[in-house]
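Everything on this sheet refers to the single structure shown next.
Heads up, one of the protein chains got dropped from this complex, but the rest are sitting where they should.
Chain naming follows the written order as A, B and C, and within any one chain the residues start at number 1.
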Amino acid sequence: MVAFILKRLVQSVFVMLAVAFLAFSLFKFVGDPISQMTGVETSIEDQERLREELGLNDPFFVQFARFTGDMLQGDFGYSFRTREPIGEMLLSRLPATLELGTVALVISLIVGIPAGVYTALRPRGLVSQSILIATLIGVSIPTFVIGILLIFLFGVQLGWLPTYGRGGTVDIGWWRSSLFTVEGWRSLVLPALTLGLFQLTLTMRLVRAQMMEVMRTDHIRFAIARGVPWRSIRYRHALSNTMIPVITVIGLQFGGVIAFSIVTESVFQWPGMGLLFLESIRFVDIPVMSVYLVVIAFFFVIINLLVDLLYLAIDPRLRVRESV
Amino acid sequence: MLGRLMQSEAVWLFSRSPAAILAAIAAVTIVLGALFAPWIAPTDPYDLSSFSLIDGLLPPVWEDGGDPRFLLGTDDQGRDMFSSILYGARLSLAIAGMAMAIALVLGVGLGLAAGYYGGRFDAVVMRIADVQLALPAILTALLIDGISRGILPRDMHDDLRLGVITVAIALSLWVNFARTARASVFVERNKDYVQAAIMMGQHPLRIMARHILPNILGPLLVIATVDLASAILLEATLSFLGVGLPADSPSLGTLIRIGMQYLLSGEWWILWIPTLFLVVLVVAINLLGDFLRDLFNPSLR
Amino acid sequence: MLEVENLTVRFRHRQGTTTAVEDVSLNVGRGEIHGLVGESGAGKSTIGAAIMGLLPAAGEIASGDLRLDDTDLRALTPMEAHRLRGKRISMIFQDPQTSLDPLMTVEAQLIETIQAHEDISAEAARQRAIELLEEIGIARAETRIRAYPHQFSGGMRQRVVIALALCTNPELIIADEPTTALDVAVQAQVLDLIRRLADARGVGFILITHDIGVIAQVSDRVTVLRGGRVVEQGPTPQVLGAPEQPYTKALMAAVPPLDRKLDRFRLPRVAGEEEEAAAASAAKEAEDWLMSGSGTGLGPALDLSDITVRFRGERRGFLGAREDFTALDGVSLSVRPGTVMGLVGESGSGKSTLAKVVAALVQPASGEMMLDGAPLPPMRSRSRHDPSRRLVQMVFQDPFSSLNARHRVLGILSEPLRLYGLETDAARRERLVRAMLALVGLPPEAADRYPHQFSGGQRQRIAVARALLSRPGLLICDEPTSALDVSIQAQVLNLLKDLQTRFGLTTLFISHNLAVVRQMSDDIAVLKDGSLVETGLSEPFFAGPQATYSQELLAQTPTVRFGPRAA
Partner (left out) sequence: AFPAAAESFNWAGTTDPQTMDPHAVNAAPVLSFLNNIYEGLVRRGPDMSVEPSLATSWVALPDGAGWRFTLREGVTFHDGAAFNADDVIFSYERAASEASDVRSWFAPVTEVVRVDDFTVDFLTAAPNPLFPGSIANFMILDSDWATGNGAELPARDAENFATRNANGTGPFSLAGRDPGIETRLVPNEGWWDTAEHNLTEAVFTPIGNPATGLAALLSGEIDFISPIPLQDIEQVESRDGFKVLSGLETRVIMLGFGHDHETLKYSEETTDANPFLDARVRLAVAQAIDVATIDRVIMRDAAEPASQLLPEGLSGWSAAHAERPAFDAEAAKALLAEAGYPDGFSFGLMCPNDRYINDEAVCRAVASMLARVGIEANVNAMPVRGYWDELRSDNFDMYLLGWSPGTFDAEHPIRFLAHTPNERLGTWNFGGFSSARIDELLEPIQQEIDEAARQAMIDEVAGILQEEVAYVPLYTEPLIWAMKESVEVVQRPDNFFMLRWVTVN
């Protein structure tokens, strides 16, 4: 087990390096940071000097080495655009994204799982079919359209919920949370729904497929044959067995949620990492983009590792053996 | 003979599923419309001289102020929406289809080999998959776009836009195929027919391609249809984030992105008609995917 | 107690409807064990499911009566039927591996089941459960009950399944192939238990199986089914000991006897005279082709010395050391040229592993292999072009998975010819393939079909044909018939016997069924926990095995002993 984790950690370092390298390649391709950093009247000489000072004229690998070197020492560098330290910037945006992602995931689970179970148990029922089609339509409309629609419906027409931002937040140490105020929660509803819709559909369909599969297995048939109450068969026996594969997929989805939050955050002006990232693309804030990527990769690596460990812990069949 | 059997099964299953029938009709109609767009569409939205700004923002015919020349109205450039949508669907399907095909080949190839050889090769492929997963599609698109700009001559860029998007979408989809293929190979590999082939000393490539691949194709095809739908959506999202296709060669996604500007302005048709098309297309493809899954799942037969 | 009268069950499906069970009547009394035998697809499970009210959605009871004492089972509402399940009728499924919820402790499953039918406290239910487990022979039930299913062995798991079926004191238990997945030792224990429960508690059983030996050993009455109809019914000794119907006779003839070696099994003829003649001439061609390949006419000798195989074990817990598992421990074995070596042993004793070592599918940790005096390289060093790749062929246990479902039989069978360059011309290859099909008793058109269009026995023939088409010297058969029912098993065994004697193949024949092995082998070797227990000539072994383990094995094998077999 320890060996497995160590091996995976070593591999993870390579993953991060690869991502860092890709991230860093962005330096070259996204656009010209200098013309984004300076005003129209800045002379060419001044621009050149700035370029030199920022080390943008150094050979690619020198820049890359410097970037990784600094990063390994915990120095994430400074934003081109605002000159703020990037570590601090990302850290201040992290809670927003994590809270949004988590709530979206939770919504997708508490709605998606029961809906999946329901539609699995009555596969041909009218309600099931309606749910299935409705969610399909929901995910067929691009997220950005859905988000704006929700904003106009609930924010403008009905005036029930805020249209942008995080609302009231409470600082717990450096963690800025919107989970402790009513305002915060009201602000969270729409973006979380928008972000969660895709996951919800996915979870529902996954649970449904898995559940239908499990309901056909021998141990369920045996439970039926010995007269175990239906409720227990469905929710204790079938659902718990359904959840093993579902959990692992959900683990991976969490990474997807964070990546997907870019769109949602931009629609709801949600001050998370995704929004920061989009802005840094717009302004060619290369260091911020790169660090963002590495941080996201780090999340992925951790989540993947946890999921694999979880799987390994839950399902003994996966403990691969080979002859020596 | 298997083909014939499959056919009859398919037909049988099909006839029992009204959703699949409707989906198939919708999908076929849209695909045909897209395929024959140049013959069906009243105008060519790529031909700049065929439309005029004077006709801009006309509503569909059934609305007040509609113009019979423009069945579904015009956009802010005076382009016929109906033609744009047909051509847009054509482009969307082409991109999504190509992306899917690339992802399928890449993903299945790597997944097969990873599952078959296991060990270090498997680890490397799976870690590459991790890297890929860590890069959201928009980043991949940016990266590819940037790299292609960097290494290819400038005047090819426009033609390359399409390729860039396609490759970016393909890259963000292949992992799915690779993971699924790999998991299936793990199962399949230990089955006796593969063991028999190994024992006989058959070439690994032949074992993978001729023996294992046909047996794991079912779930892969299901993913392929579902991913076809996500690819279409992904393209739309990339457009929204500004790394999509140029507005003068619109895909459905680009049309929706442009239409977003008119969400409130009263010119609803610019947004909602392409969106409706997209929804119908994506839902239809997904339903067909579900249907395929039923078809391939022996326990449901 | 249970009365089934004129039961007919139909399945609706896309091609129309099939009648799975037709006009079947049977009665089960208290404490009676009623055996239900018949080949696969005869409708045995369907009868069980109909009684339980658990027919799949596509199935329906077309006519007939089902009565449990005074209760009309067909008149029950779904809720009433569900309440009845477990309470009065229970069911045991074939596979103990999959019959238990892997995520719940045995305790939880038992308590839940008891409480579902009786209004008693969890503590009382627990007490009952422990008593029950002890009664069915699980030692230290008090502590073991808290384990999860995977922490039990197969036999214990099957007992837990039985405990679950029993815990609500049902009057009737339907046991659908309860021992098929178990090895002889465990099977003997479970059958014992069933007999005891019937006698001591008066529980009625319907025992479904295709193993005639099992029926013979425990059941009071027996019903023989074929194609959904009752062929013969009556007290077990009468039906099995003096069958009246030709089908029952054929079935009995197909049961391999443990006490003697038959030349061939007698089977009902299928083909007509003419066809037979045509097939014979085709088969002759294949035969000539096979003969033309080998020089001496006898297969090579196989010598294994000191073969050891270790599997990398799991780590114990999070930090614990890894415990490697020794699957084979210094096994030395010689197979004489042109003879059959039978390899027996309980499940997990390492039989398949040994076969795979020879076939280069598993790497031995140490040991030498010689094929006809020349060293036979182990897996890692055996190149794809090594001559032994062709010479050593294997027939796998499961004919359902050993043939690639996506290839036509022609493709499957041409593969060795092409691969080893035995026949370069495609037309000749095809001709040869069809001839070989004739040799293994299949029509030449079989070449154009896909594997799933054949029965298990036919598929096993195809697998044999594939092995033969590489002109092997050494044939390894790993449980080639254990997935098949008796009549089909008999066909395959006949085929193998014929081929072996005709072509003088050296054969390693693996089975856990001693009766089957006796029919096949010249020599015998017994494995236990990876070590060789006993080896020697076959007939003396069956007459008087030396090792105690061998004796036990022999004793536990169920046999049909109802006097002289009907002619």
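Keep this in mind: contacts are C-beta pairs under 8 Å (C-beta built on N, C-alpha and C of every residue); 3 or more make two chains touch, one makes a residue touch a chain.
The model shown is predicted, which means the values in this text are computed figures rather than measured ones.
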| item | value |
| --- | --- |
| Among the chains presented, those that the missing one touches | A, B |
| Absent-chain contact - pick from A:F24, A:F283 or A:F300 | A:F283 |
| Of B:T29, B:N190 or B:Q261, the residue in touch with the unshown chain | B:Q261 |
| Those residues of subunit B which, in the complete complex, touch the missing chain | 47-49, 51-54, 56-57, 76-78, 154-155, 157-158, 242, 246-248, 260-267 |
| Positions on subunit A where the hidden chain makes contact | 30-32, 35-46, 49-50, 53-54, 78, 81-85, 89, 92, 148, 151-152, 155-156, 159, 162-165, 266-269, 271, 275-276, 278-279, 281-284 |
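As a convention for this text, only the chains that are shown with their structure count from here on.
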| item | value |
| --- | --- |
| Pair with more cross-chain C-beta pairs in contact, given A-B and B-C | A-B |
| Between subunit B and subunit A, distance of the C-alpha-averaged centres to the nearest whole Å | 23 |
| Where subunit A touches two or more other chains at once, by residue number | none |
| Parts of subunit B lying in touch with subunit C, wherever the complex brings them together | 1-2, 8-9, 12-13, 191-193, 195-203, 210-211, 214-215 |
| Subunit B-facing residues of subunit C, complex | 14, 359-361, 383-386, 389-390, 392-394, 396-398, 401-408, 415-416, 419, 448-450, 453, 466, 470 |
| Subunit C-touching residues of subunit A, taken from the complex the two chains share | 1-2, 217-219, 221-230, 232, 236-237, 240-241, 244, 316, 319, 321-324 |
